[in-house]
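The structure under discussion is supplied below as structure tokens; questions concerning it will follow.
Excluded from the complex is one protein chain; the other protein chains are retained at their positions.
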Amino acid sequence: MTVPAVLFTDVEKTYKRPRLLGAEYHAALKGLSFEIKAGEVTGLLGLNGAGKTTIMKLITGLLFPTAGIVRVFGHSPADSAAKARVGFLPELPYFPPQIKPGEALFYYGRLSGMAGAELAPAVDSSMEKTGLKPHAGKRISEFSKGMLQRLGLAQALLHKPELLVLDEPVSGLDPLAIHDIRALLAGLNSEGRAIFISSHSISEAEKLCSRVLIMVRGSLAATVTREHWESSPGGLEKIFVEAVK
Amino acid sequence: MRGRGLHLLAAAALTWGAGGFAARNFRSPFPPPSEMRVPAAGATGDMLALALGARRLFSDVWFIRLMQYYGTVEVHDDKEPQARGAAEPAGHEGHHHEHGEFGTGNYPEFFSRARHVLEVDHSFVAAGLYGAASLAFNMQRAGEAEELLRYGLRYSPREWKYLSVLAAIGYSKADNPAAVAQAIAPLLKDPDCPVMLKQQAAFLNKKQGNYALAAAIYADILATSHDEAYVNNARKQLELLSRHEIPPK
Partner (left out) sequence: MNIIYLIRAVAFNSFFESVRNRFFTLFAVFAFTAVYASLLAGVMAVDQEARVLADFGLALIELTALAYALFSASSALLKEAETKTIYLVFSRPVPRWAYLAGKLAGALLTAALMLIVMGGIHLSLLAFRDFGLPDCYAWALAGTFLKLAVIISFAFFVSLFSTSAVSTLVISSVMWTLGHFAAETRFLAEQAPGLKGAAFKILLWLIPNLQIFNARDSAGAACALGPAVFFSAAAWVAASYLAALWMLSRKEF
């Protein structure tokens, strides 16, 4: 049996906000269980505050679950063995404006444990894949939002991860950039990589994903497969609206 | 990762303590704060000196203030400010700073200000010598000069320069100018030697007919001092000595 790329078992996440007297607690995730198979493109839909980013951060080890178990390729997300196989694109990633994209990628490549003869070709390949090569001589301060997103993707691809975790990868991009990124992700998936995308855009999820998880107030409201929404009148949008109402 | 929290915290506390343990024998070389007789206007400066760990810097500031005080119009016993002027005491043939003489007269705060420089940084030997020499040889306040030197010696007990000046003051009180010159002599080549001590030595040597020695000291003043008044006087004296127009003793 293949080890799933991501496995959530009864996961809970409660945020604690310290107050002058005591603390305030907010449950972001409640009893969440799901899995993402290796090589699958899975979408994560939900309204603001549904817990999408929390899930992404739990997978990448930026947050710790309050209860339950999270596994990434069978490891705890905090383990290096798990992190080495995951590439993460946060929403609106930041890069120092005064440097060139190659410099940023070299840094993140080193942090991924790449060195010497391995690093330069990896940077080159990432820039090639994301269409950044013609802009290699520019400083990041000259980059448009779409270019920054491409750079974000490039850093996530550097170490050839088996799972890509993408938080709103096409948010705020122009139609051409969205088209390019969609093509890039389809290409990456065809190489056998699992992709987990959080998005507000139902149409994007429809185009890219084979399965979509719909989150409502910290709980998994529905898991919808492509076959299901393609055979449903009103498609994914109708299913989503009914789930979140 | 979260489980090892307490171990880390305990290790941090122990390591911090080890740092303190290694530093436990350190004793500040400075006089304790209880000895600081701070003039009200300088209290903030002294607090900063302690807070920033910059006592050397602030003792420099106090020394500059001492020299500025000494360079201003003197205060006489009648408390009326009056330009320093006419009378030239024995042993002082020139003028201090831009004025016409070498700091004779009454500067009531001079001693406390000079002592405060040493209270802030006892290692400022040049300031101690400057203060003592000014008090003893310019203002004829040998008692205060001795007190200042004794304070300096309390924190720098092996400072031979203080001892030399203390001896010179003793000989001066005993009216033995030759011994005064002899006591000052070892100090003259020291970079801490205040220029007025050099001038005192030059004057005493000249008075005793040791013109070559006097000329050498004046030449040294000319070469090393930045104090215009002393430099001008040294130049004048060298000119007189070279023309054998030696002023009467």
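Think of it as A and B in the order they're written, each chain with its own count starting at 1.
We take it that contacts are C-beta pairs under 8 Å (C-beta built on N, C-alpha and C of every residue); 3 or more make two chains touch, one makes a residue touch a chain.
Computed from a prediction, not measured in an experiment: that's the story for all the values here.
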Exercise for the section: Can you work out which residue in B:33, B:186 or B:209 touches the chain that's missing from view? Expected result: B:33
Practice task
Touching the absent chain in the whole complex: find that residue among A:42, A:112, A:149 or A:189.
Solution key: A:112
Practice task
Please pick, from B:57, B:188, B:222 or B:240, the residue that touches the omitted chain in the full complex.
Solution key: B:57
Problem - Residues belonging to chain B that touch the chain removed from view - result: 1-2, 4-5, 8-9, 11-20, 22-23, 25-30, 32-34, 50-57, 60, 63-64, 67-68, 121, 123-127, 156, 159, 194-195, 224-227
Fill in the blank from the handout: Interface residues of chain A toward the undisplayed chain are 57, 60-64, 80-81, 83-84, 86, 88, 90-96, 98-99, 107-108, 110-113, 115, 155, 159, 165
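Convention: only the chains that are shown with their structure count from here on.
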Handout entry: Between chain A and chain B, centroid-to-centroid distance (C-alpha), Å
Key = 73
